[in-house]
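Okay, structure first, notes after.
One chain of protein is taken out of this complex; the other chains stay put.
Our next item is chain A:
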Amino acid sequence: MGSKQTVFTHEQLEAYQDNPFRQRIAQVFSEDGDGHMTLDNFLDMFSVMSEMAPRDLKAYYAFKIYDFNNDDYICAWDLEQTVSRLTRGELSAEEVSLVCEKVLDEADGDHDGRLSLEDFQNMILRAPDFLSTFHIRI
């Protein structure tokens, strides 16, 4: 089905160097958590990031990607990491902390100061453009 490409050109690999979460993605999908992927891990990644993947699955893995310290909760530190990656550190420290505070304020359903997967799903499934942006195309 479709065109199958077995070898990636240099340009194609370069093209994905811009994603601020590239390391995280590799870590989440790799078995050893170090970003070294087996073929199966690789396939996993693309099956999740494909356009056909269902919403819940994407939300689940998005949570894992944004959970930088792998403690199954997105805490303030994770949020700071996310913001600084998204803006390449162009926001000042106060602005970053304000943003994190606001995010926790908005999405933290059980008020425990961190986002559980449930909170995250609850929020992300309402986002208008989550589905359209959270995939990778080859």
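Simple rule for what comes next: a contact is a pair of C-beta atoms (placed from the backbone, for glycine too) under 8 Å apart; a residue touches a chain by one contact, two chains touch by 3 or more; residues count from 1.
The criterion applied here is as follows: contacts and distances are computed from a predicted model.
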| item | value |
| --- | --- |
| Hidden subunit of the complex - UniProt protein name among "Elongator complex protein 6", "Transmembrane channel-like protein 2", "AP-1 complex subunit gamma" or "26S proteasome non-ATPase regulatory subunit 4 homolog" | "Transmembrane channel-like protein 2" |
| Footprint left on chain A by the chain that the document does not show | 1-2, 15-21, 40-41, 43-44, 47, 49, 51-54, 56-57, 60-62, 66, 72, 79, 82-83, 86-88, 90-91, 95, 98-99, 102-103, 106-107, 109-110, 116-118, 120-124, 126-130, 133-137 |
